[in-house]
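Okay, here's the structure, questions in a sec.
Heads up, one of the protein chains got dropped from this complex, but the rest are sitting where they should.
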Amino acid sequence: MSIGTTTLKIDGIEVTVPEGTTILNAAKANGINIPTLCYLEGLTPWGGCRICMVEIHGTPKLFPACATPVNTGMEVITQSEKLREYRKMVVQLLLSERTHVCSVCVANNACELQKLADELGVDHVMFERNWTSQEIDSTHKSLVIDRNRCILCTRCIRVCDEIEGVHILDLKNRGKDSQIIIDLDQKWGDSDYCTSCGKCAKVCPVGAIYVESEALSETKDKHIAEFILSRRNR
Amino acid sequence: MLKDDNRKGMLEKVLKENDYQESALLEILHKAQEIYGYLDKNLLTYVANVLKLPPSHVFGVATFYSYFKLKAPGQHVVTGCLGTACYVKEVEDIMSAIENEFNVKRGGSTSDGKLSLFMTRCIGACAMAPNIIVDDEVIGKATKEVVLERIKLALEGGASA
Partner (left out) sequence: MKPADIQKIAEHEVDFQRAYKHRINVCTSSGCVPFGALKVLKAFEEAVKEFGVEKECKVARTGCVGTCSVGPAVIIEPGDYLYQSVTPEKVREIVRDHIVLGLPMKENLYSNEAFFTKQQRIVLKNAGKIDPHRVEDYIAMGGYSALVKCITRMTPQGVIEEVKDSGLRGRGGAGFPTGQKWSLVARAHGSPKYIVANLDEGDPGVFANRTLAEADPHSIIEGMVIAAYAVGAEKGYIYIRAEYPLAIQTLKLALEQARVLTLLGDNILETGLKFNIELRFGAGAFVAGEETAILASVEGRRANPRPRPPYPANSGLWGKPTLIQNVETLANIPNIVHYGGEWFAKYGTPRCTGTKCFSLTGKINNPGLIEVPMGITLREVVFDIGGGIPDGRKFKAVLVGGPSGGCLPETLLDLPIDYEALTRVGAIMGSGGIVVIDDQSCMVDTAKFFTDFCVEESCGRCNPCRAGLARVKEIFDGITKGEGKMEDITTLEKSSGYIKEASLCGLGQTAPNPVVTTLRYFREEYVEHVVEKKCRAGRCFKNLNSEANKQ
């Protein structure tokens, strides 16, 4: 079965991509940048952070570029006043959801949330900051999870399940009470199945999972999932 | 480890009836809660192992749905319906009265473990609002006086209904 191509317009530019490509990848292939956060190449799109939302001409709805496949004749708008406002809102809500203090964070200057705030020009947070205290677990021999900094993007869960294949991480509860858990919500040091591969720390966009006494700029490897996947599908 | 008793036998039967399918996880947790009263970590580990599911997945599912209880409930259980119709008919006042009278917080139990107070989102008896459930008995068009009296009666009766 041969795969056809799809032609569409992104920000007024006509592009042709393989059928089934996502809007995000179609844009990327044509040098158009759409900001992303929960998305990571090599992992199943989650569509949760909403930073990659785009407008599609003819529908009032917004679509996550990471999870929406292209269609022939589609006219995608990746930059508009509304999208800019909403992307700023995403960052503000994440910054106010838990305790984010950049200056004392292992991810300082290597943090994707911080970078987005900078790029989008978020200079204040319109919501009162929420300073609830979440659990920090440093019982593992090298990995630490500080849930105060977690933005619930689930990259760690997906890399643990889809790439490492052990699925020791998941979410408990729901809504605002959601938390990353290890096995049956136990201490990381007691996990039977954790292989200590460290991929969770490599893909964490913020400073929530990190390797003890190692700067996140050294730990980080955004391409790990994509790389392993390409080796596997060789 | 799960104790080898009648209850475990019943749970094994349920697992078998469901063909050990992953997709039957909710059904199995429902039955497990019916058999054991609540879902503790031992029980969840057992279910995870038998279904060959990651423990984190099972825990994630069990905590996502508010119907599943992870702690042992008290001897008597009072549940207030917080559906819209009950809200409009001021069920909140009755809930506060129960909290004050028996020194119990919603979602928790009294210190002696005799009484638990829960909330549920709409039991569907909206035309009879407000509704309070005391040990499986639905009290419709409930008033503070009737409910407090009924709970006292249950507590004095001793044995669980």
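Which chain is which? They are A and B, in the order written, and residues in each are numbered from 1.
Here is the rule we use: contacts are C-beta pairs under 8 Å (C-beta built on N, C-alpha and C of every residue); 3 or more make two chains touch, one makes a residue touch a chain.
If you're wondering where the values come from, they're calculated on a predicted model, not measured in any experiment.
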*If the hidden chain were put back, which of A:Thr68, A:Thr99, A:Asn148 or A:Ser191 would touch it?*
A:Thr68
_Looking at the full complex, which residue from B:Ile35, B:Val50, B:Leu70 or B:Ala85 touches the chain that isn't shown here?_
B:Ala85
*In the complete complex, which positions of subunit A touch the hidden chain?*
45-50, 53, 61-64, 67-69, 85-86, 89-90, 93-94, 96-97, 126-128, 130, 152, 171, 173-178
*Which positions on subunit B touch the chain that was left off?*
21-27, 29-30, 57, 60-61, 64-68, 82-89, 120-129, 137-140
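We take it that only the chains that are shown with their structure count from here on.
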*asked:* Between subunit A and subunit B, what distance separates the C-alpha centroids? Give it in angstrom.
replied: 36
*For subunit B, which residues count as touching subunit A in their complex?*
41, 44-45, 48, 54-60, 63-64
*Considering the complex alone, what residue numbers of subunit A touch subunit B?*
161, 166-174, 181-185, 193
